[in-house]
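One structure follows; several queries about it will come next.
Note that one protein chain of the assembly has been removed; the remaining protein chains are unaltered in position.
Right, subunit A next:
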Amino acid sequence: MIGDAFPPAASRQRAGRTALIWGLWLALVAVPAWPHPWHTSFAEIDWAADGATLEVALRVLPEDLETALTWRSGEAVVLVDTPEVRTLVLAYLAEHFFLRSESGQTLHPDELVGMDLAYDASWLYFTLPAPPEQRLYLHDSLLMDVDSSQTNRAQPLWAAPADTLLFTPAQPELLLWQGH
């Protein structure tokens, strides 16, 4: 078979209902999760010239992001580059792609600089404020709400390629920056 490029259109799920359903999970023995060949994302991360901002180029599967935004907003979202969709994307990133500093601060993406949307690879470009003197942890749980087999990779450009970070639902937060 092929990757299930089109996940179940479960738009009837609402964020508000999750608390209720969480109660139900605890009563169940196991988690069904359809293993899925496609679900990955990739982020390239580097310091901006100012040394206090991280610049992120993030590749996602457009149909998965669409599904996530649809679930989140409660109505069908078509992933196009409009101000409304940008607002949704930035809000989604704020929940699933952020930094936690040593001092306990949470730092969310502050600007969606642009999007390059195409079938084979869709890229989002955004920035995150980041205090370089602190140890920084990256939380990357992107699209893990769409599929539990989602894995996300992030490559800090100051490190060797082999030091790419791999985020999984079991481990969505990893050390990104040692601080100086």
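Quick note on the criterion: contacts are C-beta pairs under 8 Å (C-beta built on N, C-alpha and C of every residue); 3 or more make two chains touch, one makes a residue touch a chain; residues count from 1.
As a working rule, contacts and distances are computed from a predicted model.
Student: From the list "M1 family metallopeptidase", "Lipoprotein-releasing system ATP-binding protein LolD", "Corrinoid protein" or "Sugar ABC transporter permease", give the UniProt name belonging to the chain omitted from this structure.
Tutor: "M1 family metallopeptidase"
Student: Residues on subunit A that touch the omitted chain in the whole complex?
Tutor: 1-10, 13, 18, 21-22, 24-26, 28-40, 42, 44, 46, 55-57, 62-63, 66-67, 71, 76, 78-82, 113-114, 116-121, 123, 125, 141, 144-151, 153, 155, 157, 160-162, 164, 166, 169-170, 172
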